[in-house]
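Here's the structure we're looking at; comments come further down.
With one protein chain held back, the other chains of the complex are shown just where they sit.
Here the chain labels run A, B and C in written order, and each chain numbers its own residues starting at 1.
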């Protein structure tokens, strides 16, 4: 297979750095193009950003020259890590110019002609793309991945759809890395909980319904189940933990549910996409797991971990779910989206 | 009013230390007696314990001689901070010998003849005491306070009983001080979440129903509403935060609910009991409050703080609650229980 | 004694908030005036700032109208919490107009005609003020307090001056509150150490020499001892911890040194200034104390704690010191400076 050149829009920001790190040594993709604001354009990447992640900036990327975020010389496939304040315009200009925009930004997620994709959960939503191109008059396209908390919740719920999901109440305990850089002031979060993340609960509630719903007759039919989210920030570096109470329509046993979680496989696993975790949901049997510091980084940060399945006196079942917010919930999610699209022939 | 001598059973442990600190400069009670295991008995208190709380051991207590946990020379009113492994026998021996045992231990909480008391919420439950004495043949009595998470939840729900409570789903983010000393290993909780606290969820679910229920016709009639708890440990020093989704039978407006929370007053306030917070539930209007590190210690740690009231797509309403786990949830709770009992004439 | 009205320059910032909190219920001073940038001027204080400290904004201050930072209607005594970028001009304009400016800013600290005052350590440095007024042509004056780390070090070293100090090597472990708000990003400091604080080491080295030196013959004669500082940020909320290796010229015993630390008293104690700690340096004998979370807030945050005195194989002696960086190291330091000046008749 021929290697595919890719670019990153908004490469100097925190999400951009996550893309750069995740794309290192990728078996299909070569990161050859980095775009950022006019202020950075023309500089060497190493001079345009301060590396905030662990370790140091990969040397190959350090030497790239930062480009303006305008279509033209960018590769056909671009990942968008642009800030929400500019993402709408930038992403549309690239899609209009024929680029495949795989975006982590929230701007287009809830649009009725844009897939909000989790490859294991709703690969069929890609079927909306011809409609998107027709409606927008684009030769390219925009595909999005969900909010970092939504990914964890939808990956954990997807295997339970076979039992019928009718109500979901969730509470998140979210890592500080989800807020970017400088992000959360240490004076706010050290030995503290912040019981509020602006816009997060709405995203988690609406995106979950879209993702777990269907695409049929040319339109998205969201899950009708009510979804409620309480979103909190806690002093954890990486990994969003979510408590879930859920009502299932059928009467599975705990063993049925655990088996459904552990045996869940989907297109990315069948096609052995390079970033796909072999087992996307790992149900742990230890009484006090999963835990963010101990489990988030396993499976290259691409699996979602569940545990503590037990009856809920109010909604039927309760359990805990955990996933890596900047990998499975952001950069890795987008890269896996792109891999699925490649495997679907959408970049041919 | 004449000062009242009090003792602390299990004084050398972490909960005992919280009692000692909370009783400092108490306007009614003089701590004159400290009981602990045989191993410590006979020593000066300063030599029998290592002070684990902030600051240093109060000098007046430091010079007390530790006694065995046996009735005899102890004051009539004793607070029990004994470990669950020995609390049943010790507390019963004191009650049998005529002592008023105000206990923070879990052992007797769910007994059908023992009040599980939150003075603002269910002061009428003290009416079971004559029955307790008759059934057990005791001249003394045992009164308990709930688990530290339960206090926060019940204080926040009590003002909403007027609207009818039919379903509650809650998730806790609990402070490390709730686990005593040495308690939670730092390797487990630093930059981490532990999604499990043994026995905590069952306590929170059952105790809440007992406390919010009635005592009538000589028996406790628990709240019939379903209560579900997800209990988690987070890296916070003091203060348990609880997310709450609740179904109310009536149709209050948000302003009705906020007013009910803020205007909630009860016997401890009417009688101006020394440890009673003037306003037991403080509903905060800021979008990101209450927060454990910033709010827990306000009002001497005796108030419960709520915030973020908003509709829940599944259960009707959702909000956040916060309280000080070792004060309002333990030592302060028991001392307020004793104050209520004194004001009821139960120590005359 | 008649109460004295005071103002705070830069009241809306983090240091300004510390002044507001520290001045609550002050027995001498009434905070009646708050100054801030033009952008805030004219607003109610509650609308001009977001309260970042524990608890909530004191109501009396909340209702003040924010003034521009210009002399005119301000009280004679003003505390300066202004940012270094504007402090020089603002403070000089007030001093020139007859105000007594008690500043926490770094701008004038090392000026040869400005006292860098720690009331217990170098009260005699106030003698430079007539010179300052003469040289500058001011009717008012500027007095400064040192950097938050310097206060801890100089308070701990001052009692040892009787033994002769010839070399000092120190390493700080500084709290996040020292960096203000938003200050240190949580992504930088959570479960981490940042081994660098811009400009801090130079301040600590130079200020220590000035403070521990003399004022004689109309000029400051700094301590000639070499002082070296390694400054680090650690994930602690309040309280700077400092390891100190020091060479003493005389040959005291450990008991001599401990006694010198514990018995150290100075003008603020003799005059019972309201913010003066009764015992300014408290030498703890426990092997693992002082500790920031457990000791910083004792004595209203105004004492410095030392411990672990032992021989240093290289420099002679080593020990640990701890102090509250935003109280003893900032707001409380300035207020105590003002109290000393009042007691000296400098505000008559």
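Note that a contact is a pair of C-beta atoms (placed from the backbone, for glycine too) under 8 Å apart; a residue touches a chain by one contact, two chains touch by 3 or more.
All values reported here derive from a predicted model rather than from experimental measurement.
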Practice prompt. Decide which residue listed in B:189, B:258, B:303 or B:342 touches the omitted chain of the complex.
Written response: B:189
Worksheet item: With respect to the chain omitted from the figure, which of C:232, C:269 or C:300 is a touching residue?
Response: C:232
Response to the item:
Filtering C:203, C:294 or C:328 for touch with the omitted chain leaves C:294
Fill in: Residue among C:245, C:275 or C:326 that touches the chain left out of view
C:245
Discussion item. Suppose we count only contacts with the excluded chain; which residues of chain C make the list?
Written reply: 167-169, 171, 173, 190-196, 205, 226-228, 230, 232, 234-237, 241, 243, 245, 287-294, 307-308, 312-315, 318, 320
Worksheet entry | Absent-chain interface as seen on chain A, which is shown | 53-56, 190-191, 237, 293-295, 297-298
Worksheet entry | Where the unshown chain meets chain B, residue by residue | 52, 176-177, 181-191, 235, 237
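Definition applied: only the chains that are shown with their structure count from here on.
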Worksheet item: Based on the averaged CA atom positions, which chain is farthest from chain A?
Response: C
Worksheet, complete the sentence: Nearest to the mean of all protein Cα atoms is the Cα centre of chain B
Worksheet item: Same residues or different residues: which describes how chain A and chain C meet, taking over half shared numbers as same?
Response: same
Item to complete: Round to the nearest whole Å and give the separation of the Cα centres of chain A and chain B.
Response: 42
Fill in: Multi-chain contact residues (two or more partners), chain C
190-191, 237
